[in-house]
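Only one protein chain is missing; all other protein chains are in place.
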Amino acid sequence: MTLTNQLIQFLFTGLTVGSIYALVALGFSMIYNSTTIINLAQGEFVMLGGLIMVFFTMVLKIPMILGFALTVIGVTLVGALFERLAIHPLKRASLITLIIITLAGSILFRGVAMFLWGKDPYALPPFSGRSPVQFWGATIQYQIFWILGITVLVVFGIWFFFNRTLMGKAMAACAFNPLAARLVGINVRKMVLFSFGLSAAFGAIAGAIITPITLMEYDRGPLLALKGFAAAVLGGLGSGAGSVVAGFIIGILESLGAGLISSGYKDAIALVVLLVILWVKPSGLFGSAEESQLKKF
Amino acid sequence: MSEEVLKVQGLQKSFGGLRAIDSLDFMVAEQQIKSIIGPNGAGKTTLFNLITGILPPTAGTFEFKGRPLRGMKAHEIARLGISRTFQNLELFANMTALENVMVGRHVRTLAGIFKAGLRLPGMRREEREIREKAMEELRFLGLENKALMNATSLPLGEQKLLEIARALATQPKLLLLDEPAAGLNMREAEKLAETIIKIRQREITVMLVEHDMSLVMDISDEVLVLNYGKKIAEGPPGDIQRNRQVIAAYLGEEADA
Partner (left out) sequence: MKRDDLYTILCILITVGLFPWLAGGNQYFISLLIFMGINGIIVMGLGMLMGYAGQISLGHAAFFGIGAYSSGILTAKYAFHPFPAFFIGVLLSAIIAFLVGKPTLRLKGHYMAVATLGFGEILFIVFNELSPLTGGPSGLSGIPSLTFLGHPIEGAIYLYLVWGFLLLLLLFSLNVINSRVGRALRAIHGSELAANAMGVDASRYKLQVFILSAMYASMAGSLYAHFVTFISPSSFSFMFSILLLMMVVVGGAETIWGSLLGAMLLTLLPEYLRGLEDFEVLAYGAILMVVLLFMPQGILEGVRKLFFRKIKVGGL
């Protein structure tokens, strides 16, 4: 393969994992926007998405589309339940406690997953088209098109939701000023619940679409969460567009680094980006410094 | 001619498009009691935040005893001798009243982490001094009986006095009090007035942000009036009370007949 071919290969791999990071980052931004909390259990929603989809389609032999829908619904419920049982009761707790409770949630989810599925990785068949495709000299698995396509759909759906629907705008209002939001009749509690459910849904979608390529095991969550968070911060926490663009950037950087430099340190690439961004410009590429200072954490 | 303790020139603070403080010039003489008044949102607390280094100014300078302060960090300014209380109490809720005041002594003491960890004799002596001086300040404010109680379990009036005790423990030359009388009843406010005079007797210059006009007019040497971040009047209390612009600022413009 020539260098160009290799680069195209890496580009597609980068876009693929980048989609996952973008979806995870969207989940972070969403919860942050409505609650100013960072949900450290975000990665576990992805893991659950993958493993539950495996259960529905491989064990119960339900057709893929139905399995996908059920998976997303199921994980959404998990997210909502998590908010009700663990986040909501602690609304007035200190910041550290809130951070740790989402951490506890992630450990709990991981524990349940380990109990139900064990430590082995599980596979899913690709959604369609078993054989890879030749694209500009690179060999692309068909699933990648599904991944990119679904991600684009989700992103468009989000954009539409936040900018064109009343409920979306209401959600954005909640994070900025919950009191004012309440005074104009927005049910802040419901919004928070909804945002957790929605970001769980994103995670589930990400997990379901990536498992055919990368498999899924019980402890994939934390690293995914870290990288997705890196994308969220890089793009400006709370900015949907930023999250998506940054997700792809990190995915491509990681892929290029793994291919051209070293594959052992692949995971460290996103993490180094995370640290650099947090240390140098926490407001991210697209956020403003002043705005990020005004937001409470 | 008494020395200038604080000199502010061309001070400006903008938050995006909003000018919270606009071209402010004034000075505070030694051992003066100078009050800052003005309608809500006039920029009074912002002014305090600028002087104590909590917020950086957008433009202008301010000097403390001839020494420019712009760009210095809050703790460095505290070391130089400026201390303050807060409008919305910022006591250390996780400590007792005495411990709160002892933190005030931090800036006049030295023991670092290793001296403290090894409990060297110099450090032990210093600890005793810290405790004694802190109790002195509590006594000055009449709070010595509450020394071992958790700071936030005190009634509001006493919490405000505790903040003053803590600020005094830093041995300031200039003390900034941000609405110390807020939430106090008349008797407490009178006692506060006496306390501020006693503070001045300790050769400490006092700047006061207040809404309680009787307190302000009673004890101030000079009053500075801010409105929309600009100085609209400055002078002895009597003059200020008669100043038309001040009255207008507080009551709104009278409609022309």
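A and B are the chain letters, set down in written order, and residue numbers restart from 1 in every chain.
Everything below uses one rule, namely that a residue touches a chain if its C-beta (ideal position, glycine included) is under 8 Å from a C-beta of that chain, and two chains touch if they have at least 3 such contacts.
These numbers were taken from a predicted model, which means no experiment stands behind them.
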Omitted-chain contact residue, chosen from B:Arg79, B:Lys173 or B:Arg200: B:Arg79
For the chain left out of this view, which of A:Ala123, A:Ala172, A:Leu215 or A:Leu271 touches it? A:Leu271
Give me the chain A residues in contact with the hidden chain, please. 37-38, 40, 86, 89-90, 93, 95-97, 99-101, 103-112, 114-115, 118, 222-223, 226, 229-230, 233, 262, 264-265, 267-268, 271-272, 274-275, 278-279, 282, 297
Considering the whole complex rather than only what is displayed, give the residues of chain B touching the chain that is not shown. 52, 54, 73-75, 78-79, 83-84, 86, 90-95, 99, 102-107, 109, 111-113, 116-119, 123, 126-127, 130, 166-167, 170
